[in-house]
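Excluded from the complex is one protein chain; the other protein chains are retained at their positions.
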């Protein structure tokens, strides 16, 4: 089974394990998109590692014919960090759910982002705990009734994008399970980015939170209710490509080209690479339309690069070439 | 010792325990400021609870003659949440350090903020682990050499303000240990705010991170390097009160009144109450000058208010008036 | 194929098995409810895959529900089914080895096509291969029959096929002479707003009943007469539900508000979900961001005067260890529920096991004693939750209540205990009459400190996780104080023994062998011991609800038997604890770690072997 060429196809990344999600679950499409992205990232299969926590989404590694680790709830960012630091040559992917990443795993999530370790994080946001059968998560809509909130939730949700950027995130993208093509393209970019790349994927849990994103993803509304941004391109959207985003003081305004004298030139041009994240925050925050695509991608040395550099530097300058040198250093005395 | 009047003085809040911080530690001034604020918040002493984690700063509750809980490392937000939900009538204060709140306690910290439980969080940010003697923390400056980073840290720090706002925080203020008066005033406002109020206090650890904030707090530079914002007031600062902040596209610009035709009218007027946090993010992010004062204070129902409402509503509508009613509900049968 | 295998019986075990989507849990609970109303004693055990929807038609995707009904007292869901309902080939494959020769198997032949039995892992068609020769097999094309019955109701194919579980239920109702009205009532409640679905379900139910009445496969229907139960008002309860209610009752009796801090985890989530329904009792249910916040929020609530609870399962308990130590140090009342599942690590999340006992006793840094108790049956969860809360509030100590997936998801008829019949609970609070109250002042008998909490004027004080002065509760590092406090914390827990029931022995009160068990295995061990008694063997059963401290008369009970056999669903945890606490006795052990409960035959086999050994 050892494919010694890099001419992989998506099928080369499909493991022998039966996929066990509910029929209709959005996870299937994401799995497909990932398997499609793999041949495009130019990495050998043995150099790819998928690490996950616990949840429906976290079963993902079993289905990828790469190295994989289905770990414990919430801890995948730390495990993935260990994997990456142990061997910076690996391409490391973290799979996580909204509960796994933002409830129990929230701390590791923000620290992975802060440290900027080169790990691609796929956050399957279905706004519910799937595996444990339907309790609310930190992204569940305010007031929604679930198994554990029969009278409706009373806590404000996180917006993952805002949290990522607030934690000093350098790469944030948003995708949907219904647009596999866009997702695949984002994944390839995420892998290229040095540092932590977070991709929020709006994912349909057909059993416990069916169609929660249909306002964005349903065929008839998706063009009007999604803005797909691309670096260097104006922010145009709409079924007729006649809507756009424009800056108005501290806020983004939705305008129509052709109305009130608005032309394409009035629209914001996306700058994903800008160090300052003000625009990215505005885009991440927008509720209707929702913004998809790579919202922020600011490059800088990653954590593992800095660590490697430091190790090399110290190695060069240290008087100790072996452990014996260290052990015999300092004040010693001989007994004859 | 039971003072049955609300005419407290700061001294009434001083416990019989000896204060054990290092001579010169910024914590002393903060303790004073808090003891001064207490008589101003109009709460009875027995209704005030201080909850802390572990760290130099977290010894704080021992020194307050109120109810107090010196708990375990990082968990104070959750403990404080339990206290507040058990008895929403209490005035609950959390004391925490940059390690306690942002390293081990990061998850509880952001969830407290997201849920918006009415707790006043005093984050003593000395950018170091004091109690364990000088390791770097998640706010330590990049590249700084510490006990555990002899060759300098390699991870980007959190900016607590950005994190708070990214976690959907409704109240964020910044203060310094050298300006007790401003701090006291902020504390009084924090207590009035419904929901979680986070106050970052730049605190000098004279032993392990001495003068790390002196660029902001030293007598000769503080007026030029700090902008103290107040809701409804223009953002003016400087030793001669001639500098100000102005919006320029996505960024804040520092301008001088009188230069380039700039007048006070060109300056931004602070709006802490605005629901959209774009301005607050910009202010929180600013590095030089640093912004102090109440940066954001947006009011909404707090978590415990919503919980109380829900409990009352369900109580009113439920067929069960006692546990017996519940036990005997549903399908039952009698055996004679 | 033999002739009808079911005659008049006083007990019967039925297992409904099918695909995860086939509605077997519902079918099982309906049969249970109907039988309960008829006055049978009952025990049930659901058994489903860890996946939400495991792949259709595979053994991994089989969902089952076993119910044991009887005229005599029932203590377990039964070792093996007298009747197996297999809705597809995988369900047959998964359960066949549990069915004894000569028993009845009802099969939906529509799901036994080649692709079905291949997917299920049969080498050959089981209906023709002769594999089932020694069983009483009833073949019915249930899917087709259901579809036919429902034609004309305007239902789509999917809805029609979905009703086949009601057809199967109807057949089984006929076999055991059960009326249909309980289920009809249930269906009306559930599908009241969807009249076609309702009509379809009822029609399928009746069609199944009539089909069984018609075909010749059954020579007769059997009746299981009502059990001889204590008079009173009954309802059927699941363990987790009973746990939740026990806490609600404890809150009412103690006059405290209930606070639950919890994070969902299988198989404990139901307790959280049940309590979330009962905000009308002022129950403050807080779904935390993780298990640590679950317990620490509860500790905060306990500090502020609530009856504080946290619920979880094994991996979650591991996360709570550090905070539990804080509750030990601060001596606050707190109940921690661990619904055990198969371990280690994520292990077997939907399977049962008793392997968290050592963790419960010792899973924290330092000398950190807590009270440890366990529930022995679904209904007992009510009593033990109530008792755990009572001990916590009266002795100012954390209490760990162990249940397991087996009792948590199992159900049982329960004689409803009205709150006025429960013991009183008197929280150990400071009161105004105390002179110069000190935070760590203690009751001389129980060694409990006196609880005072925010809102009470004159009691302002500070506590925390550092070692406390024995009286003031201020931080103290002095060697003598630490040694004394270490002793006091342990002794306080040990003295709870003065307030709990003594150990009772089932079966022989003295003699050759004492079987020792604890927690959720009671039904199995009791049934096994009853068999021994019937065979005049001198075997007794000491079943532990209270583990730390041990009941006061434990050594006395142990000393009355020649041998002691400790039976547990782990590799020997209670037995290790007993060896440590009561080293004067010699213990033998019987262990099982398969994610499954004991079968009675296994126990009897082990008992006999122990009796014979020397």
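Just so it is clear, A, B and C label the chains in written order, and each chain counts residues from 1 on its own.
Here is the rule we use: a contact is a pair of C-beta atoms (placed from the backbone, for glycine too) under 8 Å apart; a residue touches a chain by one contact, two chains touch by 3 or more.
Computed from a predicted model, the values in this text were never measured in an experiment.
Residue C:346 is the one among C:56, C:346, C:472 or C:553 that touches the chain not shown. If you put the hidden chain back, the residue from A:70, A:231, A:246 or A:285 that touches it is A:70.
From the options C:317, C:335, C:384 or C:550, the residue with contact to the chain not on display is C:317.
Checked against the full complex, the candidates A:11, A:219 or A:336 give a single residue touching the omitted chain, namely A:336. When the full complex is taken into account, the listed residue touching the unshown chain is C:368, out of C:163, C:368 or C:456. If you put the missing chain back, the residues of subunit A touching it would be 1-2, 4, 15, 17, 44-51, 54, 61-62, 64-72, 75, 77-87, 89-90, 107-108, 111, 307, 310-311, 314-315, 317-318, 320, 322-324, 326-328, 330-336. Mapped onto subunit C, the footprint of the missing chain covers residues 49-50, 60, 313-315, 317-319, 321-322, 325-326, 328-330, 340, 342-351, 353, 355-356, 358-359, 361-368, 464-467, 477, 479-480, 482-483, 486-487, 489-490, 570-571, 575-577, 579-580, 583, 586-587, 592-596.
Touching the omitted chain from subunit B are residues 18-23, 54, 56, 59, 72-74, 103-104, 106, 129-133, 135-136, 138, 147-151, 207.
The criterion applied here is as follows: only the chains that are shown with their structure count from here on.
More C-beta pairs touch across one of B-C and A-C than the other; that pair is B-C.
Here the CA centre of subunit A is 30 Å from the CA centre of subunit B.
With centres defined as mean CA coordinates, subunit C is found 44 Å away from subunit B. Residue positions of subunit C touching 2 or more other chains, listed in rising order: 279, 289-290.
In subunit B, the residues that reach two or more other chains under the touch definition are 107, 111, 307, 310, 314.
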